Structure formats: structure tokens, C-alpha cells
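Every protein chain but one is kept in place in this view of the complex.
Labels run A and B following the written order; every chain starts at residue 1.
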Amino acid sequence: MGDLLSHLSLGFSVAVTVQNLGLALVGCLVGTLIGVLPGVGPIATITMLLPITFGMPPVGALIMLAGIYYGAQYGGSTTAILINVPGEVTSVVTTLDGHQMARQGRAGVALGIAALGSFFAGCVATTIIAALAVPLTKLALVFGPAEYAALMAMGLAFAVVLARGSILKSIAMTIAGLLLSTVGTDLDTGVERMTFGYAPLSDGVDFAVIAMGLFGFAEVLRNLDAVEEREVVGGAIGRLLPSRADLRQSAGPVVRGSLAGAILGILPGNGAVLGPFASYAMEKRLAKDPSRFGRGAIEGVAGPEAANNAGAQTSFIPLLTLGIPPNAVMALMVGAMTIHGIVPGPLVMTRNPSLFWGLIASMWIGNLMLLVINLPLIGAWVRLCRVPYRLLFPSILLFCCVGIYSVNNSPSDVLFTAGFALVGYAASKVGFESAPLLLGFVLGRLLEENLRRALTIARGDLSVFVRRPICAALLLTGLLVLVIAVLPAIQKSREEVFTE
Amino acid sequence: MKRRIRPPLFTSNERKPMRPLAALLVSATLTLSAGAARAAWPERPVTMIVPFAAGGPTDVVARIVGDHMSRTLGQQIVIENVAGAGGTTGITRGAQSAPDGYTIMMGHMGTHGAAPAVYPNLKYDPVKDFAPVGLAAGTPIVIVARKDFPAKNLKEFVAQAKASGDKLNEAHAGVGSVSFTTCSLLNSILGTKPARVVYRGTGPALNDLVSGQVDYMCDQIVNLVPQIQAGTIKAYAVALPQRSPALPDVPTTTEAGLPEFQVTAWNAIFAPKGTPKEIVAKLSDALLKALDDEATKKRLLDLGADLTDRASRTPEGLQKLVEREVARWSAVLKSVGAVAN
Partner (left out) sequence: MLPRTLAILLGVAGAVLVASSLVRKGEAHAHWTLRGPIFICLGVIGFALTIRMPGLAVAGPLVTIVGGAASPETRVKELLVFAAAITAFCIVLFRFILHLPIPVLRIPGVVVI
């Protein structure tokens, strides 16, 4: 314990210099900005800003870049709540209840609870990193391809729980998402699948394209339809901040979400993606009245937001303790560290303690800064939404188009987004929801790759999934979740048949 | 940065009689300025396409070298990462861009050596479609295995591989990647057919090697040094003529008994075919200056890069290297049966 305190004091002494505080602020501001802008993500921005960091000392550079990363998580929930566009993969779940809350005039409350929940989660996650980094890394190393495949399969079960309406439609959308994830070049053999020979598809469909099309543009199309109902969003502002009752309702979800997100974020290979989905499923299960979910339940925002921020912070652990980046953004951090002459690896903690602890202390400070930045902005965002829709939606179109183009500098991405917009619009008209498709898409690639890897290592032996204990446990959990979700629906339809 | 020609007298009707004269003036200016542009190159930032995600070894080399070259040339070299398809997407874009000296690219052993064998529908020819500038740096390859693999040195490893090769699991980062191509060479030398487990990038592959899910891997030294130094993985040999300063305790393949395994993942700068010779000469000069600069050299060597191949640093030397490598890798990859599609 004394060790921890002395480490932390070293960290704070590094983080609380004028230069590092300033860099953290810049990082958080830029991060929030790009989180809010649809399509533009931390990867593009960090890449653009890398050259600027050459002149800075390494700790400062990392503090700024890290600030951009977790700042983007805060910003991503803003668009998810206000215009139903998930800024990052992890904000998809926030759209479900967050946007509904905005439609009910509770946008301020949703934004507020997202910011507060994220702050709490950030603090928890930073504490976890400080205290438990090394033991948790060992946990991450236990996960092999079989466990990942099982984890992803369990994640798919969550997709069913996400459903607001018909379970079968939700399953169908999940399968559609899985199908979309197979488009691209197979990693193992180099063969192109489902690309129809079209070069821009050879690396698969981009997440931003689907998210923007299915959520953002389709939402615009839906809103244009319902001219009369739309006044509600721009109408009553209501409270700008969560009330005490809201806070009490959200307390449990935030705590649970933080823990779930923190643990999943450690798993290399982008385990953080599952955090919000797991939290949502958990809250829906634990709530007294699950039917509120999908209609503006505050727990559906508080839990997932906490999970996604916790996951974003703990995903630094594999980078800092092992030197192995768990996702594309962390890989950039590796590059940034390498360029500055620090090669990340297991010895960074001991050889470069001021870097390690300085970064951790700065994360806590960054979270505080983001809270301070985001809370006052809520009023500005809510006022922005009162702009007449006939002007608001063309701006949404423009920002989304530019954002999509900026991901790969590819006009065909923009075209695909339009296609997905039509599909999303038509699908929603007949009662299909888009969130399960997105989940299926995100998990599909991870599931398939890990499944094949596990089978390659096991030489085709399927029993490997039940022989390994963690794997079996995960699969079982997934099965349970699925059964519990599907059972009421089956019972209901049986009753319907009987009453008829 | 912006070359704007004053909108001339075309717009209003009263100036019609001036049109032919104005047109003549404009075209004369354009021709003169084109010639002047060549002499004055570079007048605005130059884009260097790096066909991999930022942060990887090629990207880091490009940034280090580009940083110094910017100073010599007087204009920023802006790195643009265009990842995909083992690097071929970015190189295709670079090859098809205008040969005006404002777009160059950093290719490597994969994109300009192994690609023709791996991608039959490749949209460029590494030997013919480029104006080579020069070799930047090579990253040596190391043979590594999981911590508790039952072989203490390369000889034992070779023996084990030959005995039970197909029971082993080899990790690589995708068809066409450096780890794939170099391990193909290793496997063809050893005559083994291990299960080749594919990962999306070196990070996840290394992760599974550290956790012991897979048995061995061949990868660039940059990615591996910290793990080797921390003891989380074992290094058997480095494929260099002499030991690498970054890993002084690891024997070379020649010392350890497998001299046939000699390979370096080289990174080089190319310009599109047709780029004027003066511009290529300026680029080459800037590159050579960068590689002779002590600070740049130190940064590259700290990464473990290999700067010994001086002959390929010139455009002619690079062209010869590309031709050699294309021939070599098509032979190796065909023998291992690793041709895609």
C-alpha cells in the first residue's frame, strides 16, 4: 500500500506540471471534439497529430494522445444521445435509451448522467490500473483464441437481449450483421469473400459506414416522415442535469458497468467492445421493469456509458504492462512511444516509472477535466437541438458525409452509407432494429477469426471449447442469457395461441 | 502552397476581344511555371504514402527518415497511412498518382518483393511501375518461440521442427505480411509444414506467443526486443551477418547453424514511374543525407534497424534489390504453396 502511494505521488508530481496539464487539456478538448463529430475517430486524429508530438517530451506526448482517446469516448455519447449516431463502437448501446430520452425532452439528463457515470468509471478504472495492473495482465494472458470465441458467442447472446420487440427479428438482424462482417479478404488464405471484385470492399465494410447509415441517416429519414411528432425533441427542454432521483436510479448501474467495462477492457483483442453491451444486458435483467428499456430508461445510459469509459482506460493496461496493444488506437500509442525512443514492453513499468505513473495520474486528471468540460456544454448542446430541423438535418448530413469520407478517403464509403441508410429506414418501417445488426457485425469478425484460430491450434477438434474451463463457463453463460431472454417470448406466444 | 492563377478577363462581355491574348498569356505562364515548378520542387509539402497503419515498424522508419528529409528539402514530408491488403492498397494508390514528385511511398519487402507471388491480381509491377529512390532501413528478422518451448537453442529447435513439424503452431500476421513471408522461407528450409495460425497484425500474434498458445514466430526485431529482454519469449537466432546491437546475446543464424536463413525486411522509398529524374535525384540526395545524419542513425539503430546495405541506397541499387527479391520470394512462396486466390 505504501508502495502504491509513493508511486502515485511520483505520478502526480509528473502529471501536475504546467506543460503536462496543458497537454492533457488539449488532448481532452480535441478528443471531445472528434468524439462529437461523426465518423472522425481517435485513430485519424492521433495519426495526424503524431508529428506535432515530436518536439515534446515523451510523457507529455502520451498524455495528450491518451487524452484524445478517452476524450473521444465522452464525445461519442453526445451524438449517440442527441442525433442517434454512435460516435464509436462503444456508443451504440447508448443510442438505444439515450436517444429515446432525448426525444422525451430529457436530453440534458441523459448527457449529464453519461458524463457523471463516465467520470466515476474513469476513476474506478484508473484505481484498478494503479493497483492491479500486473495481476490483471496475467488474467489477460489466460485468454486464448478459444476463450475469445466463446466470449464473442456470449456477446451475440446479448444481442437478443437488446431487442425491444420481436426476438426473431432481432436474431435475423444479428445474422445479417454477421453476414456483413464476412465481406472482405480472408486473413488466412487471402481469398476475397463477398466483395464481388469491387476493390474498396477488399478490406471489408467499415464500421462507421454502417453506423452512420443505419443510425444517423436512417434517423434523419425517419424524422422527416413524422413531422408532427418531431416537435417534442425541440420542444420542452426540461431539466438540464440529472435530478437526485435520477442519480439514485443510476448509482447501481454505474458501479456495475464500471466493473464490467474495466474487466473486459483488459482483454487484448478489443474486449472493451463488449463492455457496454454486457452492462445493458445486465441492467435489463436486473431491473424491476425491463419493458422500460428501449423507451428511455436511464439505467440503459448510465451503465453502458460507465462501461465504455472504464474499458477505454483499462485497455491501456496490456499496452503499459506487456507492451502489446489491444486495439488499433493503442497500436498507435506504441508507435508514438517508439518514435520517442521508449520501446513499450514489460520493463517499462520498472525502467520508466515516471512515464507509467505519470500517465496513470494524468488519466485521473483528464477524467476530471472532461467532466468539467462536458457538463457546461450540455446546455449548449441542448440549445443546439432547438435549431429548426429543416436546417439541423442538412448539417447532420454534411458532417456525417465529411466524417465518413475522412475515415478512408474513399467516396465509395459515402455511397455505401447512403445504401445502408435506405436499408435502415426500410427495415425500421417494418419493425426491425439496427442495434443487433451492428453488434453482429462487430462481433462477427472477432468471433470467426478466433473460432478458426482455436480450431487450427486444436487441429479441428471441436471439444476444445468444452475442455477448457473458462471457455466452457463463457459458453454456458451465453446459453443461459439466451434461454432466459427467449423463454418469456415463447411463453407469451403460447398463451396467445391458447387465448385464441 | 496554393498556386492560383488570377481569373483573367474572361468573365464580362466587354472584354471579349482580349480573350485570345489572355489565353496566350495564360498558357505561356503555365508552361513556364511547369518548368519552373520542376526546378523549384518542392514548393509545397510532399505526401509519403505508408501502406500500413501508423505506429508499425515501416511507419516509424518512414517518420524518422521523413523528419530529416523534410529539413533537407525545405518542405514538410507528410505521412499518409493507407493500410490494407498487406500494404498493396497504399502502394497501388501511390503508383497511380501523378508523377510530379509530390507523392512518394515507402514500400517494403512485402509490397515490392512478395506481393506478386501472394496477390495474383496485383495492380502494379514492383519492377516496372516505379522510380526507385533508395533503401531506407532494414529491420532484421528474429526467430522466436514461446517461453517454455522445449528447445534451448536453434539446433535443438531445428531438430524438433524436422521431427514433429506438423504438430507445431506457427503464428503470423496475415498472408503477405513480413512474418508470413519470412516464416515461409524458414519452413521451406526446414521442410516442415506447421499449422499456420493467422492473426490480425503482429500485436495479437505476439500476445498469443507470450501466453503460450502458439509455438513460434518469425518477426521484425522492433516488435520483439522488449519481450525478449523481459524474458516473456525466447529468441533463437537473428537473421543477420553479424549480431544486432539491440540483442547482443542472440546468435546469428550463421553462428547457430542455419546459415541459409538470411532475410531482412527492407523498407525503401519509391516514386511513381515517370517522376522526373531531377526530382528523384533530389529525393535520393535527401535520403542519403538523412541516413548519414548521426541523430537519425541513432534513432534507427535504437529500433534495431539494420543499416548495413549501403549499395541499395541509390536508385539503381534499389532497382536491383527489387528484382532480386521478387524472384526470390516467388520461388519460396510457390514452394510452400502459399499463393493466394
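Descriptive notes on the structure:
Simple rule for what comes next: a residue touches a chain if its C-beta (ideal position, glycine included) is under 8 Å from a C-beta of that chain, and two chains touch if they have at least 3 such contacts.
These numbers come from a predicted model, not from an experiment.
The missing chain, though absent from the display, is touched by one residue of A:V255, A:L368 or A:A418; that residue is A:A418.
The missing chain, though absent from the display, is touched by one residue of A:A287, A:V402 or A:I470; that residue is A:V402. For the chain missing from the display, the contacting residue among A:L8, A:I171, A:L187 or A:A281 is A:I171, taking the whole complex into account. Although one chain is not displayed, subunit A still touches it through residues 30, 33-34, 37, 40, 44-45, 48-49, 168-169, 171-172, 175-176, 178-179, 182, 193-194, 217, 220-221, 224-227, 388-391, 393-395, 397-399, 401-402, 405-406, 409, 411-412, 414-415, 417-418, 421-422, 425, 429, 448.
Rule of thumb we're sticking to: only the chains that are shown with their structure count from here on.
Between the Cα centres of subunit A and subunit B there is a gap of 33 Å.
By the touch criterion given at the top, residues 53-56, 59-60, 63-64, 67, 78-79, 81-82, 84-85, 89, 118-119, 169, 174-176, 195-201, 203-204, 206-208, 210-211, 213-214, 222, 225-227, 229-230, 232, 299, 302-303, 340-341 of subunit B touch subunit A in their complex.
Here subunit A touches subunit B in the complex through residues 43, 46-47, 50-51, 54, 141-145, 185, 187-192, 202-203, 268-269, 318, 322-326, 328, 331-336, 338-339, 341, 343-348, 409, 449, 452-453, 456-457, 459, going by the rule given at the top.
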